[in-house]
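Apart from one protein chain that is not included, each protein chain of the complex appears where it belongs.
In order of appearance the chains are A and B, and numbering begins at 1 in each one.
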Amino acid sequence: MERLIKKRAILVIALILGLIAAGCGGAQEDTEKSSSAEPKEPYKIGAIFDISGPGSSLGVPERDTVNMIVDKINEDGGIDGHPIELIMLDNKSNETEAALAAKSLIQKDVLAIIGCSTSGTTLAMLEGIQQAEIPLVSAAASIRIVEPVNERKWVFKTAQSDSLVADKVAAYLKSQGLTKIAFASMNNAFGDSGKVEFEKAAAREGIEIVATEKFEQNDTIMTSQLTNIKKANPQAVLAWAIPPSASSFTTNYKQMGLTMPLIHSHGIGNKTFIELAGDAADGVVFPAGKLLVAEGLPNDDPQKQVLVEYATEFEAKYGPRNTFGGHAWDALQIVLSAVEKAGPDRAKIRDEIERTTNFVGISGVFNMSPEDHNGLGLDSMVMVKISGDQWEPVD
Amino acid sequence: MSLSSELLQYLLSGLTMGGIYALVALGFVIIHNVTGIINFAQGEFVMLGAMFMVTLVNAGVPAAGALVIAVILVMIVVGLIEIGAIRTARKASPITLIIITIGLSTAIKGIALLVWGTNPYKLEPFTKGGPIHIGGATIVPQSLWVIGTTVLVLALTFFIFEYTYWGKALRACVVNKFAARLMGINPQRMSLLAFVFSAALAALAGIVIAPITYVTYDMGLMLGLKGFVAAVLGGLSSTPGAVIGGLALGIIESMGAGLLSSGYKDGIAFIILLLVLFLKPGGIFGTSGTKRV
Partner (left out) sequence: MKDLLRQKRLRHALILLFTLIIFAVPFLVTNNYYLSVLVIIGIHTIVVVGLCLLMGYAGQISLGHAAFYGLGAYTSGILTSTYNVSPWLAMLAGAVGTGIIAYLIGIPIFRLKEHYLALATLGLGLIIHVVLMEEVELTGGPSGLSKGIPYLSIGSLVFNNDFKYYFLVWILALLAVILANNVVHSRIGRALRSIHGSEFAAQSLGVDTGRHKLQVFALSAIYASVAGSLYAHYITFISPSPFGLMTSVQFVVMAVVGGLASIWGPILGVSVITVMAEGLKEFMPLLIPQAGGEYEIVVYGIILVVIMIFMPDGLTATLVKAYESWRYRKERPNETS
């Protein structure tokens, strides 16, 4: 018996070692590619994303985007000859781990940190960030990440705030003459923040919310919620969620035979939504960064070139584009351009980030200031309509 | 919309969800009955079944063939896990075994994340055709498949446990392990059998519900949790109990979301669950056969 157990133990350990060895084998090819020219002192940049766990649909494209940019810059000789040393950590969508990850990066003397992917994980690490006086550019949405701005001296973010998105949607609904709205949201920080902000925006625009429903992140059958929505008889339905629950909601919506316009939030800014919802996705309208409709933009749009370039590159390597990767693109590029101007000094980098003006990014054109640590306006978003499996701008 | 058609809609949605929970709960009950283990990796078995199915279908294997292969694959994986981890530790206390299943579930989930990534996958419904309308309420054909499979699996389980040698041997292990061994039944082999059988049920469950729920690497957590709840609600040792526990949980959730508050849906379900437990500490089907919901 003892011997049998030992044999199994050896088997398990061999398995783990094999796994690790396999990884190492793949790794070697990457590391031996260092250039012949004498590199200068590397610039250390930290990144923390929600790569696994519930936030992973955001964190994974963000990781891929950041890796893509860093590889490219290092191949081209780095920033003024300084290669970038990227230290990326996965917070597993866990707030405690995010806080620890930030401390770990700070201890490793990184110049600045980008991340996290979601608002909760970002908010959990702000305390450590503010205390250590290190610049942070988050890719998450909540306005609370950068406000009140006097308590967020070191913190910036690149994703459009939910308040901005809500304003955009409310303005669209108003323009279509839809003033009796049913609101359904995913029961998490994303959906909750959307609900709060849309209620404010609706009140401003004179839109009446006739029903509010919630569904869980993992729910797949929302017919009970939809029955209540149907009963309230709204002119349109607004859903604030990400796939897969956003897709379930949409397919259920069509199966229940609801026919009023269905509006979604920016949470469905990836192809996954359309793939999952299939035919039911046809006709859905939602606000999004211009990335999704980059090719269809007029040629004089300042962002067009950057957008098409990023989209082509990303799609060649990792599959369909999505707006989350774009937020990470902006965060990293803003940090890098500040590093380029300021050199390896955290305080100067922060000041440069705050001075970012007319920065043409993926999520919009950024104009940061001491009062605005996001720097995006309403023009950073467009309303997009799904037609077949394509995104089309709505004008 | 009239109240009756509204209630009918909640009931139909509840039955669909309930069917899903019931299928998962059955797997819990079978493993618990034979080995005394609460298998927290049960939800991951469901996920594996659905993932294998989607992968095979996307690779061009016809649906029926893919179903059989996916189920067999999950049975093999779980069989290996049973031999590798559960059997080695079978002398440990129940709580240690539970932690082992938690560790297994974490590892399986991680491997699934490595292999299939974070994106959800879609599986086409078994039968084409739009939703069916009954008295102002709507149900999709796949829901009928789920409910039908639940009934079929229940009947099959009943038949196996009552009329086949292996089924009787499994039951003998439940009643008295020592006596069963005296009768020439090897409890170790029975544990393997229970795990593999319950893996087959889990895989089947995963495949049938995939067109409704989509397939993600982390779908197992919620399904495992609700399945566990349904199983305990039904008394943890009775297969019809598991099915009724599952259906009851689904209907309570659906009614709670529709009539009271969709945000408090899960809370309502658990409050009712606690009340049931307080009134009937052995679960609905705890000790005294059947009856009462």
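Assume a contact is a pair of C-beta atoms (placed from the backbone, for glycine too) under 8 Å apart; a residue touches a chain by one contact, two chains touch by 3 or more.
Keep in mind that what you see is a predicted model, and the values were worked out from it rather than measured.
Shown as candidates are B:Ile102, B:Ile132, B:Ile160 or B:Leu259; the residue that touches the absent chain is B:Ile102. Among B:Ile20, B:Ile38, B:Val57 or B:Val208, the one in contact with the hidden chain is B:Ile38.
Residue-wise, the contact with the chain that is not shown comes from A:Arg144, picked out of A:Lys44, A:Arg144 or A:Lys200.
Where subunit A meets the chain that is not shown, the touching residues are 5, 8-9, 12-13, 15-16, 19-20, 23-24, 26-27, 30-31, 51-53, 59-60, 63, 67, 88-90, 92, 94-97, 99-101, 103-104, 106-107, 119-120, 123-124, 126-128, 131, 142, 144, 151, 187-189, 191-193, 196. By the touch definition given at the top, subunit B reaches the unshown chain through residues 38, 85, 88-89, 91-93, 95-96, 99-100, 102-111, 113-114, 225, 228-229, 232, 236, 261, 263-264, 266-267, 270-271, 273-274, 277-278, 281-283.
The definition used in the following text is that only the chains that are shown with their structure count from here on.
Per-chain CA centroids place subunit A at a distance of 34 Å from subunit B.
For subunit B in complex with subunit A, the residues that touch the partner chain are 1, 6, 9-10, 12-13, 16-17, 84, 88, 110, 113, 117-120, 122, 130-131, 133, 138, 140, 212-214, 216, 218-219, 221-222, 254-255, 257-258, 262-263, 265-266. Listing the residues of subunit A that touch subunit B in their complex gives 4-5, 8, 11-12, 52-54, 56-57, 60, 187, 213-216, 218, 220-221, 223-225, 227-228, 230-231, 243-244, 247-248, 255-257, 272, 275-276, 278.
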